[in-house]
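One protein chain is absent from this view; the other protein chains keep their places.
Naming follows writing order (A, B and C), and every chain is counted from residue 1.
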Amino acid sequence: MRRIYLDNNATTAVRPEVLEGMLPFFTEAFGNPSSLHWAGRQASPAIEQARREVAALINAKEEEIVFTSCGSEGDNLALKGTVEALQSRGNHIITTAVEHPAVLDTCRFLEKKGVEVTYLPVDREGLLDLDRLERAITSRTILISVMWANNETGVLFPIREIGALARKHQVRFFTDAVQAAGRVPVDVEEAQVDLLSLSGHKIGAPKGVGILYIRKGNPLAPLIHGGHQERRRRAGTHNVAGIVGLGIACRKAAEELETVPTRVTVLRDRLQNGIVSLIPEIKVNGALGLRLPNTLNLCFAGIEGEALLLRLDMEGIAASSGSACTSGSLGMSHVLEAMQVNPLLGQSSVRFSLGRNTTSEDIDRVLEVLPPSVQKLRDMSPFWKAGSRCCAVCLSQ
Amino acid sequence: MRRIYLDNNATTAVRPEVLEGMLPFFTEAFGNPSSLHWAGRQASPAIEQARREVAALINAKEEEIVFTSCGSEGDNLALKGTVEALQSRGNHIITTAVEHPAVLDTCRFLEKKGVEVTYLPVDREGLLDLDRLERAITSRTILISVMWANNETGVLFPIREIGALARKHQVRFFTDAVQAAGRVPVDVEEAQVDLLSLSGHKIGAPKGVGILYIRKGNPLAPLIHGGHQERRRRAGTHNVAGIVGLGIACRKAAEELETVPTRVTVLRDRLQNGIVSLIPEIKVNGALGLRLPNTLNLCFAGIEGEALLLRLDMEGIAASSGSACTSGSLGMSHVLEAMQVNPLLGQSSVRFSLGRNTTSEDIDRVLEVLPPSVQKLRDMSPFWKAGSRCCAVCLSQ
Amino acid sequence: MYSEKVLDHFSNPRNVGEMADPDATGEFGSSHCGDTIKVFLKVEDGVIQDIKFKTFGCAAAIASSSMMTEMVRGMTIEEALQLTNEMVAEALDGLPPEKMHCSCLAADGLHKAISNYRDGIR
Partner (left out) sequence: MYSEKVLDHFSNPRNVGEMADPDATGEFGSSHCGDTIKVFLKVEDGVIQDIKFKTFGCAAAIASSSMMTEMVRGMTIEEALQLTNEMVAEALDGLPPEKMHCSCLAADGLHKAISNYRDGIR
């Protein structure tokens, strides 16, 4: 059976050129970059090369890049590290209700430790109210944490405007760019971002590597104490092969930033328009004009998302319901909840996230498989009556 | 030039069978194990298989294994996670003066946060006084943290006895087994260990993966909050390939635990005896009968360790001066300092750490290269006079 | 993650649909995850002659519903009241732990319909 992977927001395959570049660092050039001998000297320049490539993708300086093990680590380091470093200055964080669990769960932990957290709401399209954000800033505010792009809906936040606000009020600004970096232009200078997290496995690098960008002059307490690696900002022997892979993936993403997103947008829009025209009573989640090129999140009134996922899976199509992290848990995603999606409708959400390898044939196949799959589940749903008030109500919300 | 790698305590090459087992998980079976679809199902059983293999190596239960990104993360999680979880019960930690920086630096950080830390001294052989350890336990003690084997000298600590003491006083016991696991028998049941850290790259798995063993009934606060991975004990998308590699490396290490250490001990002892007989005024650091099979740490009176390392490096021999983490910094290692090695002599320390691939020819070559290299440096040292009082004093200490 | 039997009953659920003239219906919704079943019964001489269902829920909920209908057809209503969710899950060769609660739907929906039948509620 032909397999179609439309879950690139959960993870991506390692690019062949990335794997190729990594391979020598497992067996031949296996040294610890902290070692002074030949084996160490095989590894350390490769790390610095990767640092340059990552820095170039986001327009940062090399020394502002700290290698981490994943996006979640970067998020935790940014939040906890700032709270720890700036505790004398204040204890208030502003974030949004739709952040990734790596931010939200960390904020809840920090609340237990006495930090005050404001969770800004979003509107029905998933958008923030910037005035509200500005009004939330107090003299005790030490950090604004707003993701660059939402992983479930793909909604892009006005990072540049938030950066300007943060600068104006002299508050640090952290953005979780795990879904954005390498997919849309990300420029820490232009956006006036102070901290930014990125995860390799979302852009064709392997799992187990990421970065936190830390603007010069924004000292953080480390999350992982120990050796002198990463200028004491992150201890632990470097994941050399992973870091090399991340460097190549960032270089490739930068090279393709003009072409791939354009192509992916066309495919995503074709998928969206196809679904809208073939399947009645669906809802596209997230502001249409303000999304990542690759993401399409929909509700299919009357059915349950996970059942639809499994049906697609049986046809070889991989998609997801909410984020991969929460699709193991039940009920509606916190993102759709924050967008005030009707709870019954919210349970029917499915996310298609395209990748650089997605083809037109893939989209054709989804448009062939999806309508009968939805219909079959609707036929067995006690909540489904075509044109019924229930669904009409759902959709109008 | 033939290259001889005798720095296996810094890092090891990935074993060929490990790399082979990892490869599919970069490109073909690249799914996120948290995903419900086919791509996720390619990855998740591999993770659980690896978990069983790691658990088997240390005689733990699968659900007691939490995958981390490195030994340092495991150390930080064990220490900070325990302090956070048991803060209502007490705030005193007992550790040793010779732990790895990932433990020591974390303890120093915790001290700043109000935790009381006892750093137990060691004797000139690097050994602990167990009575002193027991006397240090108070009603406020929540954790004893003693490494299984010292990374610089290879000295093995009496983990079983410490485990019994900890159990008797109902104090949690954490051991950093980064240098021990896979090299000497490690059994968490027999040793009554509650927490144990391990790092893949020391035993033929890649860099960027490790574990923390957490005995059932010893809840910890996570270091990395976020998704539901690892039963909420460690968030972040799994490093699937790395974890698979760790599983294979643990299985292989378990298979070879009868043979490799025996062979390595013979080679190490031959190196040691050769050096002792060929080079005057040297000192072997660490209790001779109580060391890891692969580790040999020596002082060469009158010269500086890093200079000797570079000389060896020019001959293709990779060794290290203290741990890889601190060999970038200057002065004597904290471990030799704790062992009361004379400061001048302490600066001349070199560590040879053998591996499963070390051959008899490698040892021959070191024994050929080392004496003239030492002599050449001694010839230019203002502190060297064969048989002089200075060196005699150093050696007698 | 799912057994062959679950996948089979999910892909080809038995006895899906409504009933024109049921002797009783029962609706049951899980407060845990919002999954909902509607059961339609045809009872003759105390024996379940026909049964239909509609379910909103995940694969486990749908498969459990389908399996339940297969199991109770031909049973007396007393026998059917003995059916537990565990029995349904077992008949499906098990469910993943985090999905066990989805099987509750099936037996609970059935019991609701039987209780409605006894109370004379259609």
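Methods note: contacts are C-beta pairs under 8 Å (C-beta built on N, C-alpha and C of every residue); 3 or more make two chains touch, one makes a residue touch a chain.
All figures in this text were calculated on a predicted structure; none of them were measured in a lab.
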Discussion item. One chain is left out of this view; which of B:136, B:164, B:344 or B:367 touches it in the full complex?
Written reply: B:344
Item to complete: Touching the absent chain in the whole complex: find that residue among B:23, B:221, B:254 or B:307.
Response: B:307
Item to complete: Check the options A:4, A:19 or A:36 and report the residue that touches the missing chain.
Response: A:36
Item to complete: Tell me where the left-out chain touches chain B, residue by residue.
Response: 302-304, 306-307, 310-311, 314, 328-331, 343-344, 347, 379-383
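Note that only the chains that are shown with their structure count from here on.
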Worksheet item: Centre to centre, by mean C-alpha position, how many angstrom separate chain A and chain B?
Response: 35
Worksheet item: Taking each chain's centre as its mean C-alpha position, how far apart are chain A and chain C in Å?
Response: 40
Item to complete: Compute the distance, rounded to whole Å, between the mean C-alpha positions of chain B and chain C.
Response: 57
Fill in: Multi-chain contact sites of chain C, meaning residues that touch two or more partners
none
Worksheet item: Considering chain B alone, which of its residues make contact with at least two other chains?
Response: 36
